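All protein chains but one are shown at their positions in the complex.
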Amino acid sequence: MVDSEFQPKSGNESPRFAMPSTFMRLPSRESAKGLDVAIVGVPLDIGTSNRSGTRNGPREIRDESRLLRPVNLTTLQAPFDCLKIADVGDVPINTYDLRKSIDLIDGFHARIAKQGAAPLTLGGDHTISYPIVRALSLLHGQLALVHVDAHTDCNDAMFGEAMTHGTWVRRAVEERLIDPRRTAQIGIRGTTYTGPDCTYGEEQGFTMLHAEDCWHRSISRDMDRIRSIIGEGPAYLSFDIDGIDPAFAPGTGTPEPGGLTSMQGIEIVRGCRGLNLVGADIVEVSPPWDSGRITSLLAATIAFEILCALPGVEAA
Amino acid sequence: MVDSEFQPKSGNESPRFAMPSTFMRLPSRESAKGLDVAIVGVPLDIGTSNRSGTRNGPREIRDESRLLRPVNLTTLQAPFDCLKIADVGDVPINTYDLRKSIDLIDGFHARIAKQGAAPLTLGGDHTISYPIVRALSLLHGQLALVHVDAHTDCNDAMFGEAMTHGTWVRRAVEERLIDPRRTAQIGIRGTTYTGPDCTYGEEQGFTMLHAEDCWHRSISRDMDRIRSIIGEGPAYLSFDIDGIDPAFAPGTGTPEPGGLTSMQGIEIVRGCRGLNLVGADIVEVSPPWDSGRITSLLAATIAFEILCALPGVEAA
Amino acid sequence: MVDSEFQPKSGNESPRFAMPSTFMRLPSRESAKGLDVAIVGVPLDIGTSNRSGTRNGPREIRDESRLLRPVNLTTLQAPFDCLKIADVGDVPINTYDLRKSIDLIDGFHARIAKQGAAPLTLGGDHTISYPIVRALSLLHGQLALVHVDAHTDCNDAMFGEAMTHGTWVRRAVEERLIDPRRTAQIGIRGTTYTGPDCTYGEEQGFTMLHAEDCWHRSISRDMDRIRSIIGEGPAYLSFDIDGIDPAFAPGTGTPEPGGLTSMQGIEIVRGCRGLNLVGADIVEVSPPWDSGRITSLLAATIAFEILCALPGVEAA
Amino acid sequence: MVDSEFQPKSGNESPRFAMPSTFMRLPSRESAKGLDVAIVGVPLDIGTSNRSGTRNGPREIRDESRLLRPVNLTTLQAPFDCLKIADVGDVPINTYDLRKSIDLIDGFHARIAKQGAAPLTLGGDHTISYPIVRALSLLHGQLALVHVDAHTDCNDAMFGEAMTHGTWVRRAVEERLIDPRRTAQIGIRGTTYTGPDCTYGEEQGFTMLHAEDCWHRSISRDMDRIRSIIGEGPAYLSFDIDGIDPAFAPGTGTPEPGGLTSMQGIEIVRGCRGLNLVGADIVEVSPPWDSGRITSLLAATIAFEILCALPGVEAA
Amino acid sequence: MVDSEFQPKSGNESPRFAMPSTFMRLPSRESAKGLDVAIVGVPLDIGTSNRSGTRNGPREIRDESRLLRPVNLTTLQAPFDCLKIADVGDVPINTYDLRKSIDLIDGFHARIAKQGAAPLTLGGDHTISYPIVRALSLLHGQLALVHVDAHTDCNDAMFGEAMTHGTWVRRAVEERLIDPRRTAQIGIRGTTYTGPDCTYGEEQGFTMLHAEDCWHRSISRDMDRIRSIIGEGPAYLSFDIDGIDPAFAPGTGTPEPGGLTSMQGIEIVRGCRGLNLVGADIVEVSPPWDSGRITSLLAATIAFEILCALPGVEAA
Partner (left out) sequence: MVDSEFQPKSGNESPRFAMPSTFMRLPSRESAKGLDVAIVGVPLDIGTSNRSGTRNGPREIRDESRLLRPVNLTTLQAPFDCLKIADVGDVPINTYDLRKSIDLIDGFHARIAKQGAAPLTLGGDHTISYPIVRALSLLHGQLALVHVDAHTDCNDAMFGEAMTHGTWVRRAVEERLIDPRRTAQIGIRGTTYTGPDCTYGEEQGFTMLHAEDCWHRSISRDMDRIRSIIGEGPAYLSFDIDGIDPAFAPGTGTPEPGGLTSMQGIEIVRGCRGLNLVGADIVEVSPPWDSGRITSLLAATIAFEILCALPGVEAA
C-alpha cells in the first residue's frame, strides 16, 4: 500500500475548486525520484498546422482534473494505492524554437525515465510524442505504440519541415524508436494530400483501425487483438484527443468529424491493461477552442484511466 | 379533451422567441389548483460540489422550451389534449441557507401534491429531489425511483454535511421515502472516493444500469425490465442531466465523460410510460457552462417527453 | 485528369489559416462557365422560425473548410482530379425581402445549371432549397430528393406565410418540382403542431427514416434501399445540418435532441454515390450559436463528402 | 402613491434568478388599460444589414433586468411609486415579412397609446422605431426625437428597400412624423457610403452630436442644450445600443468602435428628464453576439433610467 | 533585499503558461510563517444574490497572473525585492454552509495575521471580507476601510439572512470591526430597494465617492483626500471587481453599468500607498461569466498593484 502522502486531496478535505491545481490535486514534486509515475506537462503549440492553443492544455487539464476521485467506479481500481504518483510540473520548453524544445522535452523525460518513473505527459501538440518516445526507447529499447488519432502523423514533411505534429510517427519509425509491427493506429479518418501517404503505415506493418471500422459498436474486442499483437515488450500509448469526435472533444487544433466516441476512447485505454506500458501521453487539447471545458475534462479522465491501465495497478 | 386555455402558445400565433417565457409558453398559474400537472422551477445551486450555475437553470430551460410543439412526432402523443398543465413558477428558495431552502421546496411541492397535481420540477442542483420526494412520499407513501445520473448520490456526507446534491439518495433510503427494491439507477460511471461507497445501492437492492452497460446500444429492453420491477405503485423519475454524456449536455456542474446519449435519455423516459409517476424532475442544468444552449434545450425536451410518459396521456 | 488550376491550395504551399478563404481554398470564379461543379453561398436567414444567424453560414463553412485535404482518406476518392470545381461566390440576396431573395437564388442557380455545372450550395436557412430545386427541375425535369433533416418542412404555412424554411418541401411537391415517390426523408424527429402534419409525406409516398429508426446503428443498408427506390433519374441532396444531433451540430437555428450522428451523416452522403445528383446543398449552419466552430467544420466535411459522391468521381 | 400591485418582485421575496421573467419582474398584463407605462417587446431582426440576432433581445433584456432594484441610487427616484407600470408582452410580429411586421408593430403601439399609456419598447432591430413613431405621432402630433445611435439611419434605401433599420429616420422625416428641428442625433460615427448621405440630417435641421464631440468628457451640458431646443412638445427617445461603444455593448448587429461610454448613455437619459416623453425604445441588442450578457444588462439599465426620466416621476 | 527564493518564476525560465499555477508563479507555502505577505484564495460563492461562479475565481486569477512581471513599469516598484511573499493556497471552506465557511475563513486569516503576515486574499464573493476583517481587527484593533464596490453592502438583511455578500459592511460597522469615520466607499451606483438603505453609510460617517462623481476624470486627488481622512492607523482595502464597469470586468455576479474604469481602479490602489494596510482583498470575480478572461487578468493586476501599495515597498 502506497504512502498516504501520494493521495489526491479529497473533495471532503477542501472543495474541488480549491488549491492545489496539480493533476488531481496530487502532491507536487521537483523530480521523479522515488516515484512510479510522474505527471508531466508540455505546454507546446508551435508544432501545429491549423489552430493553435495547446500551450494552454496542461494547465486546463490539471484544472478540470479536480473532479476526479481516486477510485475507478467501474473497475474499482485504485491507482494511488498501488503506485507512487506525483505531478512534476512542466517541461521548460523554448516557445520560439521547435527544435530546441524537442531536445528539452527529450532531456526532461530521459531524466524521469532514468529515475525509474513512467511519464504520463499532458500536451501540448503531438510533436511532443517524438522526443518522449526517443527518450524512452533509449532506455527501454524499441517500443510498441498504441496511437489514437484522427491522423496517421506519417507525413514526410509539412511545409518542408521534417519535425512537426504531422510527421512524428514517420520519424519514429525511420529512427527505429518504435516497432512498426507492434504499432496500432486507431481512429484514423478524414482527408489526406495524396493516396500513398495514407498507406505508409500499412506498408510498415501497422495495425490500422480506421474510425469507420469503429462506428456504432464496442471496440473492446479489437483491443484484445491489439494486445495480443503487441505482446509483452515495452509499449507506449499516445492518445491524441482529436482521435475522438469533435462533439466530444471540440477543443483541439485539427478536429475531424466522424471520430471515435468518448466511450470508445475509454475502451481503448482499458484495453491497454496488460500491456507493459512504460509511458503515455494525452495531447492536442486546445482550451481556447473548447466549450464548457469538456475537452479538458475528457483528457483528464483519459489520463486517470491510463493510470488505471499501468502495470502494477491491481484490479479490485 | 382539455380546455384550449391549457395549450402552449403556438409559433403561428406569435414567433417562438416572443413572450411568454413560461415552459413551452404554457399559461402561468399562481397555484396548482385544478391542474393535473404543475411545472415548477427550483433555482438552487448551493448544494453543489464542483461548478455552480444551476440557479439559472429553470429560466433557461423555459426559454429554450419555446422550440417545442405540442405533439410528439414519434409517439403522436398530445399531452396538452389529455392533461391540464400550467407553469406555477419558482419556489422562493433562500439562496443563502441550504437547509431552509430544503424546507421551502418541500412545502411548495406538498401544496402542489395536495392540490392534486403532479409536479414536474426544473432544477436546480440535485439536492432538490430530496425535499420533493419527501413531500410526495408523505402523500403517496413510499415511492419507487427511476434515477438517471452519472453519480449514485449515495455518499454518507460531503465535507461533513449530511444534505447535499451527492447524499440525497442515501437520505431518502434511510428515511424510507423511497423503496430501494423498486429503485433503479441508470448511467452511473466515473470515479468515487472508496470502493464500498459505490456498492451501497446494490446492497440496498437497487437495480443498477452502469453507463458502460448502455454503451453502443438501445436500452429500451432494460426499461421493460425496470418497469416490471417497479410495478404499479407510485413512482418518481429523477433525471440528472449529467447522466447524459458531456458532448450532449456540457452545461452541468459535475460532468463525467462516457455517459448516456440523448437518444438513450429519451428511451429511458419513453420507457417510463406505464409507471404510476406521481412526479418527476430534470436537474443539474448549469447555463453558464453550456454551449449554444444545447443542454437547456435537451432538458426542455426531456421534460416534454416526461409529460408524454405521465399516466393519462394516451398513445395516438 | 483535371487541370491543376482547379486544385485546392495545399497546406504545404501556405498555412491552412492563410488566404484565400474560398471553399477549401479552391480558385474563385465569376461564373460557372467551364466548371463541372460550382460552390455557391446563400447567406440568408430571414426564412427561419427560431434562432437566426445562418446568414453567417457560408463564410464560416468556407473558413473551416481550410482543414480539408483533397483526397478522401477512407474512399481514396480525389474529386479535384475528376471534376473542375471552383467557388463562384454568394448569391446577392435581398436581406430585407424573402420573396425577392427566392427569385434571386433561383436565377443564380438557373445560370449555373445552364452553364452545365452542378451547384453545391452552402446555406443559409432551408428556404433556399426551394428556389434551387425550382431552377434545377426546370432544366432537368422533376427531381428525386434525398432530404436529411430533423423536420419534414411540410407545413402548409407558418404564421400565414406559404414560403418559409418549414414549408418548402410541401411547395416543391405541390409544384411537382420533386417526385414524392422518389423522395426520402432521414432524421425526422421531435415535436409537431398536429398529428396530420407529420403524415403528409407518407401520404405522398415519401420514404421516411425517422431518427429513432437510425439510433445506435449503421444506416448504410437503408441508403442501399433508398438508392434503389430513387433509381437513375436526376436527384437532389438537401442536407439540413439539424438532421444531425445538437451534440455534433450545435450551431443551428432549430436544433432537436435525439438526432443522427455525424457518422450517420457521412454514411448518408457516401450512400448517395451512384445517384444521378444534379445538385446538392448543406444548410442551416448558424455560426453565432456554434461552439468551437464544430458545426461549420462538420458542414464543410459533409460538403466535401458530397463532392466525392458526385457522378464522375471515380473510386480509388 | 401607486398600488403595490405594480411593484417589481423584490429579491428578498424570491431570489433574483427566479420567476417571473417579465421586465424587472413587474406584473404581466394583457393590455395597457389602466397603465401609465407599458413595457413592450418587439423580437424583430429581419430589418438588419449585418449581424442578426436581435429577435432574442426582448427576452434577454427582461432576463437581465432581474438585477435592477426599484429605487435609483443616484437620483433617489422611485418610478414604481409614481407610475403604474406593467409588462404587456411582445408584439406578435410576422418574422417572414418585414412590411407586415411594421403594420403589426404600429397597431400594437397605437392600442397602447390610445389606452393612455406610454410605451417603453425593447427591441428588436431599429426598424421598429418607425411604426412606433408613426403610431404615436398619429395620437400626439409630430414628435421631437432624441436619437442615440452610431448611425444616422437616414439612408434613402438599402439594397433598394425603402424600409429597413438604416432608413427609418429619413422616412419619419419625409412623412412628417418627427420634427427635424427638434431632432437630435447623438453618437454618430464610423463610415458611410457617400459624403451627402451623412449631411442629410444637418440639412434637415437636426442637432448633431458626433461621437467624437463626446469623447473623454461629460455630455450633461449638451443635454441641457438639446432639452432647450426640443422644448415642451411631445418627444420620443430612441436609444440604439450601438450608440454605445462595443467595449460596453458588444452584443449588437452593426457595432462601430469609438462610441459613447455607458456613462454617457446614462447621462443622455438623465438629461431627457424634463422632456415630454410620450414613448421610448431601446433597440439593437443581439444576444448571440453578447459577452457575459453585459449588453442586455446595459439595455435593461437604460430602460430603467428611461422610466426615471418619464414625466410624473418625481425627484427624491 | 529579499531572498531570491521569493521571486516569481520568470517567463525566461519557463514559458508563462507553464507551471506552477500559484499567484504570479510565486513559491507555494504551507503556512505564512516567515512571510511578510500571504496570498490566500477563498473559493466561495454561496453568499451571492444574483449570478454564482466566484468559487472559480481564485484559480483563474492565479492562472491569468502568469502574465505579470515583478517590476511595476510605471512606479518602478519591485515588491518581491522588498517583501517576502508566497502563495499559501486556499481556505478549505465548507461549500454547503455559509456560516461554517465564515468561521473557517476567520480562523485561516487569524493564523496568517498571528504569524506576522498581511493577507492578500483572492475571492470568492464579498461575504469573505467580513471574517477577514473580523480576524484582522482582533489583532490590529478597529480598521479603516477603503471599499471599492458598485454596492454599499450595507443591507440589514437579504432574504432574512444577516450574513451575505450584501450585508457584510453593516455587520462590520455594528460589531465595531471597522471605523465608519475612516471608511471610504468608491464606485457606488445603480439601484437600491429603498431610499434609507443607501444613506446608511453617510449617516455612519463614511466618505462616499459615487461612480458618477468619478466619471470622465482622474480620481487621484480624491485618493489624497481619503488618505488624509484615514491617517496612520491600521487599514484594510477591499476591492470588489464590480466597482469596475462591466466593459472592463464582465466576469462578476452583480455587474452594474456606469462604473469605474480599470484606470481609475489602478489609481485607487496606487492612491492607497502610504496607508498602513494590514490586509486587502480582491473579490467577486466570476470566471463562468468572463470574456477572454479579462476580468481575471484585471483582478490579478489589481492584486499586483496592491502588493506595490503595501508598507515596506519602496518607490524606485
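Annotations
As written, the chain order gives the labels A, B, C, D and E, with residue 1 at the start of each chain.
We adopt the following convention: contacts are C-beta pairs under 8 Å (C-beta built on N, C-alpha and C of every residue); 3 or more make two chains touch, one makes a residue touch a chain.
Please read these numbers as outputs of a predicted model, since none were measured by experiment.
Displayed chains that the missing chain touches over the full complex: A, C, D, E (touch as defined at the top).
Contact with the undisplayed chain is limited, among E:P15, E:G166 or E:P180, to E:P15. The chain omitted from view is touched by exactly one of C:P8, C:P58, C:P79 or C:G190, namely C:P58. The hidden chain makes contact, of the residues E:V71, E:A157 or E:I229, with E:V71. Along subunit D, the points of touch with the absent chain fall at residues 49-51, 157-160, 188-195, 198, 210-212, 215-216, 245-248, 250-251, 254-258, 289-292. Counting the whole complex, the residues of subunit C in touch with the unshown chain are 13-15, 17-21, 28, 41, 43, 55-56, 58-59, 62-63, 89-93, 95.
On the side of subunit E, touch with the chain left out of the figure occurs at residues 10-12, 15-17, 66-74, 76, 78, 216-218, 245, 247-248, 250, 261-263, 265-266, 291-294, 297-298, 301, 304, 316.
Everything below uses one rule, namely that only the chains that are shown with their structure count from here on.
The minimum number of touch steps separating subunit B from subunit E is 1.
The minimal number of chain-to-chain contact steps leading from subunit B to subunit D is 1. Of the chain pairs A-C, C-D or B-D, the one whose interface repeats that of B-E, sharing more than half of its contact pairs by residue number, is C-D.
Greatest Cα centroid separation from subunit D: this falls to A. Note: centroid distance subunit C to subunit E, computed from Cα atoms, is 54 Å. Centroids of subunit D and subunit E (each the mean of its C-alpha atoms) stand 37 Å apart.
Residues of subunit B in contact with at least two other chains: 15, 17, 49, 51, 55-56, 95, 158-160, 216, 245, 247-248, 250, 289, 291-292.
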